[in-house]
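Then we have chain A:
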Amino acid sequence: MKRFSTLLLAVLFVATGAGISMADTIKIGLMAPLTGSWASEGEEMKNIVNLLADEINANGGLLGQQIEVIAEDDGGDPRTASLAAQRLATQEVIAVIGTYGSSVTEASQAIYDDFSILQVANGSTAIRLTEKGLKYFFRTSPRDDEQGRVAAQTIKGLGFGKVAILHDNTSYAKGLAEETKGLLEKTSNSIVFFDALTPGERDYTAILTKMKAANPDVVFFTGYYPELGLILRQKMEMAWNVPFIGGDATNNPDLVKIAGAKAAEGYYFLSPPVPQDLAFAKSKDFLKAYKAKYGSYPGSIWAVLSGDGFLTITEGVKAAKTTDPEKLAEFLHAGTQKVSGLTGKIAFNTKGDRVGEVYRVYRIDAEGKFILQDK
Partner candidate 1 sequence: MSLLSIRNLTKRFGGLTAVNKVSFDVEEGAIVGLIGPNGAGKTTVFNLITGNYRPDEGDILFAGTSIKALRTHKIVSMGIARTFQTIRLFQKVSVLENVLAGRHCRMKAGLVAGMLKTPFEKKEEREALRYCVEELEFVGLKGQESQVADSLSYGNQRLLEIARALASEPKLLILDEPAGGMNEQETEALVGLIGKLKGRGLTILLIEHDMSLVMRACEHLVVLEYGCKIAEGPPETVKNDPKVIEAYLGAD
Partner candidate 2 sequence: MMNEKYKLFLYSAFALILATAPLYLNSYWVDVLNSVGLYAILALSLNIILGDAGLYNMGHAAFFAVGAYTAAYLNTQFGLPILWALPVSGIVAGIAGLLVARPVVHLRGDYLLIVTVGVGEILRIALINDVFGLTGGPNGIFGIDRPVLFGFKIRKPQEFFYLIWGFVAVTIFLFYRLKNSRFGRALDYLREDMTAAEGSGIDTGRYQLYAFMVGAAWAGMAGTLYASKMSIISPESFSFWESVLIFIIVILGGSGNIAGVLLGTFLIIGLPEAFRGFANARMWFFGLAMMLMMIFRTEGILPHRPRVFKSLDRQRP
């Protein structure tokens, strides 16, 4: 028992001692899923934000001060997120980037608002997040209704009639699925299938078999790329040639790795432009630097959007010449400043939503490359 308590004490000591910070810095929080099932997203978010912060710090910092990024784990669940938010709030951050899931973000919103801390979410697309009139909340990701509109337009534009919609019962995917369903039902399209898979499994043949029996012209999948990769692969094995269209959560190079180029060929998806397709010098440089430091390109568009969140904050501070969150929020809400981000110009409306056409349509070619389609 004595040995045990000594050990415990030692561990506690190390754990609490590790968070000591330097004075005279601008602190920016990052709330990300560093553990749990979305840890891969969190890892990239952290990489991207750290990279951008290092760049600014190497060039003399922000308003003459160094930036310190404090990353806290939200574990991908609301309760841990609310603790992470409390923890960041007590470390005097001026602003927080994050986080990934909408309900996780929602659990932290009120806390940041109470402490007057600017929050820029990167992967939270649920409509209601910006409908509450919160002063300090912004997001670089688009909203479900925006994507739903583009999705319905694309499906019609490609000339499909009978549509099967498959989501995964996460609040993001279901929101998008329902939004799109509502829009399509108003037109001549018919929804022949609407159901949800269970994420995290490996075998989706039962779902494919059932979907095939409904005989759709196209399948619209609103879930995430790991499941989609498996589905595309299993679909090919079944020798079923229905085209698939997906939402932005499938935008990830790993998709082709999982499915194989042959199975992925012909897959359409909607997404904010992938960084490689942006003409800005900023994104090109960023990608080069990212690859140099971490060995590969960033996979997730959502993680890239956390970089946009970081730039929103730092460029905002630069332009407004203040780190006061209240003035910063006012400045951003005005929408006059167009921050140049990794995925294009960023500006916000009074709700805190990003303005402008964000979505593009991509198609995967025979080599597994993501090809931007003309509108």
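Keep in mind that, in the parts below, a contact is a pair of C-beta atoms (placed from the backbone, for glycine too) under 8 Å apart; a residue touches a chain by one contact, two chains touch by 3 or more; residues count from 1.
On how the list was made: all candidates are chains of the complex that A comes from, given by their letters.
Everything numeric in this text was worked out from a predicted model, so none of it was measured.
Asks: Mark the candidate that touches any copy of chain A in this complex, from 1 or 2.
Replies: Here, the candidate touching chain A is 2.
Asks: Write out the stretch or stretches of chain A touching candidate 2 in their complex.
Replies: Within the complex, chain A touches candidate 2 at residues 1, 3-4, 7-8, 11-12, 14-19, 34-35, 39, 42-43, 71-73, 76-80, 82-83, 86-87, 89-90, 102-103, 106-107, 110, 114, 126, 128, 169-171, 174-175, 196.
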